[in-house]
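The complex appears here minus one protein chain, its other protein chains still in place.
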Amino acid sequence: MSHSHGTPAEQHAAVIAEIKKVTIILSVLTIVELIIGFAMIGMTSDFLRLAAKGTIVILMMAKAFYIVAYFMHLKHEVKNLIMTIVVPLALFIWFIIAFLADGNSYKNLRNKYDRHYQEQATIKVEKKEHGAKHEGTHEVKPADAHEAPASH
Amino acid sequence: MSHEAVLHGHDDHSHEHHDTFLTKYVFSQDHKMIAKQFLITGMVWAVLGGLMSVLFRLQLGYPEASFPWLESLLGKWAKGGQITPEAYYALVTTHGTVLVFFVLTAGLSGTFANFLIPLQIGARDMASPFMNMLSYWFFFAASIVMLSSMFVETGPFSGGWTAYPPLSALGDASPGSKSGMDLWIIAMALFVVSSLLGGLNYIATILNMRTKGMSMTRLPLTIWALFFTAVLGVLSFPVLLSGLILLIFDRNFGTSFYLSDIFVNGVGALSNEGGSAILYQHLFWFLGHPEVYIILLPAMGMVSEIMSINSRKPIFGYMAMLGSLFSIAVLAFLVWAHHMFVTGLNPFLGSVFVLLTLLIAVPSAIKVFNWLTTLWRGNIRFTPAMLFAIGFVSLFISGGLTGIWLGNAALDIHLHDTYFVIAHFHIVMGVASMFGMFAGVYHWFPKMYGRHLNNSLGYIHFWITMAGAYLIFWPMHYEGLAGMPRRYFDFSIWESFKQFAELNRFISTVSMIVFATQLLFLMNFFYSIFKGRRVTTKNPWLANTLEWTTPINPGHGNWPGEIPEVHRWPYDYSKDGVDFIPQDVPVGADETSH
Partner (left out) sequence: MSTTTTASPTEAKSWGGGKSPFNAEYGKVMMWYFLMSDAFTFGAFLISYGTVRFSTNGWPDPNAVFKSFPFAPEGVNAPLVFVSVMTFILIVSSVTMVLAVQAGKNMDKQGVVRNMILTIIGGIAFLSCQAWEWNHLFHEGAWWGANPFLNADGTASSTNFTNFFFTITGFHGFHVFSGVVINIIMLIMTLMDKFEQRGHYLMIEKAGLYWHFVDLVWVFVFTIFYLL
């Protein structure tokens, strides 16, 4: 089909070789992700954590690209089909930016105007005994969370 | 490899199998029958939704009066002949949900996408007739569930058609938040499935099944509009589905996606924490705004088509029309938060949304100017369809202009949640799309049923509806500017709104007259199906598009012989002194290029 050169047997071999190559690339990318993930344990510097997370997101996009392009065969489709699928996905850019920006703003607004909410975020809680079962729905909530928010 | 055979195999189906009543009218896979099913179900909903609006207008116009017949109609929802506040909110909510989704989405694009896509692109049927049938039956199931929600003990959902939490997420928040809300969610989920099945089918059909010579730039604008409508639906309805799934978890499984810091008198603080009600609004309006264009675009497409035919002139600026459809479709996904300026949205983010929102004015204006220039010096035939098309443009202009007001975050602080908003969206989206739908029905009725609608009744229908639409919604602008809030049960207790009592009564009276006129249209519709004047020629409107090359009553498969080949765009009217040249006429040797 789109692997247009050579006899059917040669084409088949080329496709199998490509699948092998992509499998190896995907595995390597995953292993690199995991290595970064392990490195992040106990990492204290905020900058380094952010950089590690950024790298992981880039690797994630690379993996997505290889799956869509080769496993889902999109790279070998007609250009028209590629464009009609890739272009609408650009809508995700603003979808993500606007939602996350507003989520962040909601946090800042609440921390600024709802002091009770902000205080809650600073109270350390004793770790529950392991194996705590499902008696109530909110086991780790501090008791005063059930009072009316009086500290506005 | 037999790939080619698969690509074209669909055309070769034989359509000579014997039809029973069940396979012909009920479980039909013929796109024309499915279109009629969508249309008639949509009409039933339109009558119910319209009746609801008459009932709550009765309350707003005559807040002190009591009507004994109301109690016999609504039972405990109108104790003593007066609508209760609970019933009022249920009516408002159901009116919104039904009109937006069931009438103007399924009833409009369901009808005309099904009917026109295969006929106008030159295909025997949809890509998958079976999925098409499923699409209708999912819609039917959604209708049944929504209808049944009106008969549960605690009444249908009553927290507004947008179903914002906490009213929708807490079962005890209001009577309608109980099982009425569960049924609302189920109905909407079924509706999403229906619109996905339909939309995928429309897209695949338009892209894959065009007849020979029907290149994308030779498609009638109707088809382009329906194509963008389908794309909008396929990409935005899933987001609503996700939002509703999270809502189901909040209602039934103790999660707090949308709930946080809620204190109820007599109950105390609820244990929900960490969620964000704004998140639901974002998810809802990520569908909700494209939904506005899902409603509007098919009407725009049909109006373009009808205007060109009845002006006997090519549409002005075909490529500009395409470009503006495309940019409206893209912008539809970028502007959703202008519905949320005052909910606690980040003000800076809000200003970005203002900019994007106001950008929509550009393609909208392009469309309006192109319609007007299509009419300019045309040889206009004022058929009822044409009148409704012109009415659409009028409403689109006057409703669109107030959209520019509302798109400003600063003005929105004053205008949000007032009757100004009601006036804006009813004119630009509700009535305008309804006009598009009427135009489509008047124009394509001869193709649907092989008979004509009664013209005189059509003119009466148009003029009363047109005048009525403005008489109902124009005064609401003034009420809104004066601060009269929407969704209030009774304004008579406020000194500042007493001045509007008279006006409200006027609006209510007009709305009843307009509603009665729609019944006249329905009478005309059903009478003409059986007794209307027969269509005697294949092409009664002298139009160019392919549906008028089929027999007067096309069977399943549309063309008895070969599907015609297309040689030109669909707007060759008054070209080289010829009144019209259908698309399947080959280009002459000495023909000028348009």
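Should a chain be cited, it is by its letter among A and B, assigned in written order, with residues numbered from 1 in that chain.
Keep this in mind: a contact is a pair of C-beta atoms (placed from the backbone, for glycine too) under 8 Å apart; a residue touches a chain by one contact, two chains touch by 3 or more.
Computed from a predicted structure; not experimentally measured.
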Contacting the left-out chain in the complete assembly, out of B:133, B:147, B:169 or B:209: B:209
Residue in contact with the excluded chain [from B:114, B:201 or B:383]: B:201
Option touching the unshown chain, where B:56, B:228, B:318 or B:573 are the choices: B:318
Residue among B:91, B:104, B:167 or B:279 touching the omitted chain: B:279
Residues of subunit B (touch criterion as defined above) contacting the omitted chain: 1-3, 5-8, 10, 121-122, 127-128, 196, 199-201, 203-205, 207-218, 234-239, 241-243, 245-246, 249, 253-257, 273-276, 279, 282-283, 286, 317-319, 565-566, 568-569, 587, 593-594
Residues from subunit A at the interface with the omitted partner, ascending: 1, 8, 12, 15-16, 19, 23, 26-27, 30, 33-34, 36-38, 40-41, 53, 56-57, 59-60, 63-64, 67-68, 70-73, 77-78, 80-81, 84-85, 88-89, 92, 95-96, 99-100, 102-104, 106-107, 110-111, 117-118, 120-125, 127-128, 130-134, 136-142
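Throughout what follows, only the chains that are shown with their structure count from here on.
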Distance from the mean Cα position of subunit B to that of subunit A, given in whole angstrom: 37
Complex contacts: residues of subunit B adjacent to subunit A: 1, 207, 231, 235, 254, 261, 263, 268-269, 271, 273, 276, 278-279, 282, 286, 330, 333-334, 337, 344-346, 349, 352-353
Footprint of subunit B on subunit A - complex, ascending: 1, 84, 88, 91, 94-95, 98-99, 101-103, 105-106, 109, 114, 117, 137-138, 141, 145-149
